[in-house]
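The complex appears here minus one protein chain, its other protein chains still in place.
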Amino acid sequence: MSEITPSLLMLQLVTGIALGTVYALLAIGLSLIFGMLNVVNFAHGAFFMVGAFLGVYFLGLTGNFWLALVIAPLVTGGIGLFAERFLVRPLYGRGIDYPLLLTFGLSYVLIDVVRATFGIEGLPSSTPAALRGAVNLGFGHFPLYRLFLIAATAVVVLALWLFLEKTRYGLIIRAGSRDAEIVRVLGVDITRVWWLVFGLGTAIAGLSGVLAAPTRAVNPEMGIPVLAESFVVTVVGGMGSLPGAVVAGILVGVVFSMTALLAPAYAEMSIFVLMALVLLVRPQGFFGKAGALG
Amino acid sequence: MSQTPFMEVRNLSRHFGLFKALSNVSVSFAPGQLTAIIGPNGAGKSTLFNVLSGALSPTSGQVFFQGQDITDLQPHDYARRGIAKSFQITNVFKQLSVHENVRVAAQMRYARYELFKPRASLRSAIEEADALLARVGLSALRNKTVADLAHGQQRSLEIAMALAADPQLLLMDEPTAGMSPEETASMMGLITQLARERTVILVEHKMKLVMGICERLIVLHHGEFLAQGTADEIRNNAEVRRVYLGQG
Partner (left out) sequence: MSLENLVNLGARYRVASVLLFLLAFPWLMPYEALAVNILIFGLFAVGFNLVFGYTGMLSFGHASFLGVGSYLTGIAMVHFGLHWLAAIVVGVLASLLAGLVVGYLAIRTRGIYFSMVTLALGQVIYYLFYKAERWTGGENGLRGIKAEVIDLFGFRIDFLNPMTKYYVIWFFVALAMWLVSRILASPFGAVIEAIRENEKRTAACGYDVARAKLLIFVISAGVCGLAGSLRALHLSVVPVDSLHYLQSGQAVMMCLLGGMGTFFGPFVGAGVFLYLEDVVTTLTKYWMGAVGLLFMALVLFFPRGIWGTLVHQLQRRGLLQVERP
């Protein structure tokens, strides 16, 4: 059994943060859709998977990672726009469970479509050439790509924050998530806003898929556990809260990573135990509002 | 007057952020009376009602019922303690039948976790439900789905369901809201009858209605207690006239 040194702990911590940024992005996408449309996207893991596949595919096609990084989320978001317009929208007003059930069915379809398109084995994915190698962090060498993950997420979160806080459209989104009626009265087409937010949320899921692809096996089933994990993050952070998604995402990533080092057999379970504890002590999550559970 | 007030609020305040819906209200209610809480719009009537009925918890202060502190009581304990309310926005079981609505409300006093007896054998709940439907004039609609009922009929159903708990205290929030003149008269008649059997506290903004039938009135203004007394006393109260009519 190898020794656990402080530098090993530090490295594992940074690995956890890098993992956490993927979780944070996923949770942000989920929270955006929920906060705005009151819909839990049970296809979120599938969109993550689609993004990963598209990212690898476009990278292979163009040889340019940055191009793939832009195109894949756009295409994923496009699928989301289609899904909202024709599948989810007819269900508004019917009861809160219906959109959830629909997106669950959608996830099955997405998985088999990817199998039919790319095969059941999945695609080989590797770190893009420009981001290979390791960086000396002082306490050890750390993969450059994972540092890039942290940086990329920070950029996306900042961009999103600027969009929501500083732009007119962002204001509409924030207002609409509080009170759709008011926004309607002000003459804004709320249905269009919902449509675009759903697209944005799924695009972010796709983006996290592209970013995560080099760090894991890209196969049609990769999104299945991811769905459960993103639920853990949103329960811990508080559903509908973007700061909660970021903080909880990183926390969950770190918890997983440290448990993987110190008690490997319990790594997958550790994040669910965290969720169970949060449910016992503060069911609305760290940043959630009390009573915002129904 | 008995020493322990039937229902009492002490130093009750309720804030919504910076907005003070209720400020330091202290009021007591005597048993067996028909009391109305009145005041202009925004006076805090609905807020006070919601605190009394347990829908809202106070920011500070306490609520007492028959001498016991019920400030932190669970929602389901109100009916069990004998406090029933009818909601301002009709809140019934829309997809169930009229009879089942009242029956399930009445059933609470007889069986909650009974797993093996068929509910059809609980004759008392069924008969009470039928009696209450007759009282509010809904017997003919017994088997109809509530969603198919007119608004006024749904309000009557609300009352029947509140009575099914056999409450000592009945709280009613704007019971005549949205009713036609005939329905209103009929409702006021029913309330007067009910007030002879139990204690009733109403919230109303139609002054004329309550002046005629209420034994006691409590006037709120801007979330504060303004005055209380009989209809005549309130009519002649200078403060109340100033607030309501801009006179004096």
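So that you can tell them apart, the chains are marked A and B in the order they are listed, and the count of residues begins at 1 in each.
Just so we're on the same page, contacts are C-beta pairs under 8 Å (C-beta built on N, C-alpha and C of every residue); 3 or more make two chains touch, one makes a residue touch a chain.
Predicted model, so just to flag it, every value in this text is computed and none were measured.
The chain omitted from view is touched by exactly one of A:Leu8, A:Ala175 or A:Ile224, namely A:Ile224.
From the options A:Ile4, A:Ala116 or A:Leu262, the residue with contact to the chain not on display is A:Ala116. The chain omitted from view is touched by exactly one of A:Ile96, A:Leu137 or A:Ala151, namely A:Ile96.
Summary of contacts with the chain left out: across A:Ile4, A:Leu186 or A:Ala276, the touching residue is A:Ala276. Touch with the hidden chain on the side of chain B covers residues 74-80, 84-85, 87, 91-96, 100, 103-105, 107-120, 122, 125, 161, 164-165.
Residues touching the missing chain, restricted to chain A, are 34, 38, 40, 87, 90-91, 94, 96-98, 100-102, 104-113, 115-116, 224-225, 227-228, 231-232, 234-235, 239, 265-266, 268-269, 272-273, 275-276, 279-280, 283, 293-294 (touch as defined at the top).
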